[in-house]
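Removed: one protein chain of the complex. Kept in place: all other protein chains.
Then we have chain A:
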Amino acid sequence: MSISGLFFYLIPSRLFAMSGFDNTDFFQSSYSVDDQNQGGYGYSDPNDPYSKQYEYSQPMGYSAPPGMMQPQQPYMGQIYQPTPAFTPVSPQSMYGSSFEDEPPLLEELGINFDHIWQKTLTVLHPLKAADGSIMNETDLAGPMVFCLAFGATLLLTGKIQFGYVYGISAIGCLGMYCLLNLMSMTGVSFGCVASVLGYCLLPMITLSSFGVLFSLQGMLGMILTATIIGWCSFSASKIFISALAMDGQQLLVAYPCALLYGVFALISVF
């Protein structure tokens, strides 16, 4: 008891030495059960491990200084970025946040289904003008889902070619990243390119699901393939030029996209 007591004395005292607390305050305040459940679950607090440690010491009789009882820091609703900007927060307010104030898991992971749906609709309406700001957050969850769905529909036809899909998409994304960086005034990040190319893979999924039902190697299949390649590359180029403000270059961006989606279509058809 004494050794562990000493141990738990040392840790929080280090903690508060770091945080600038007065060690004497440490022993004087009251302890309540509610303190046990709080977290500091906001993802901006690097002191979390220390607050965790501190809570486990509470049953020993050490309790929060009065400063700990403040209401929790309001959650900075940064839905769109998995790594939000950090605002320095004193450990005091972290201790006051309760379990209900944690952000939901999806929000914390940065998966926002509404945005995914909006971007999907943008892809599905190739003739509607795209909004340039939707690609500001690089969201790779949607493209991952689409790639897996594409691989799954290929699986339904008996082609176990996840490796090819992965390899071609990696090389294609890298090539598009280099090309777009050279062609545009502002640069792009790799995540943005991967995200856009992944979203525009959606029509290709319909092509491969058609391939499950009937063979694509006839004349009808060729026409359908050509249409879908055109659809995919047109949407991708539309999003790229609206996001990067490139004028007069839509066909130039659409052509490499068409090459990339053509390779995907080759996998689906043959």
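Methods note: a contact is a pair of C-beta atoms (placed from the backbone, for glycine too) under 8 Å apart; a residue touches a chain by one contact, two chains touch by 3 or more; residues count from 1.
The criterion applied here is as follows: contacts and distances are computed from a predicted model.
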item	value
"Phosphatidylinositol glycan anchor biosynthesis class U protein", "Proteasome subunit beta", "Protein YIF1" or "Putative ribonuclease P" - which is the UniProt name of the missing chain	"Protein YIF1"
Full-complex contact with the absent chain, from A:183, A:212 or A:267	A:183
On chain A, residues whose C-beta touches the chain left out of the figure	4, 8, 10-11, 14, 18, 33, 36-39, 41, 43-44, 46, 48-50, 52-53, 55-57, 59, 82-83, 85-86, 88, 99, 108, 175, 179, 182-183, 247-252, 255-256, 259, 262-263, 266, 270
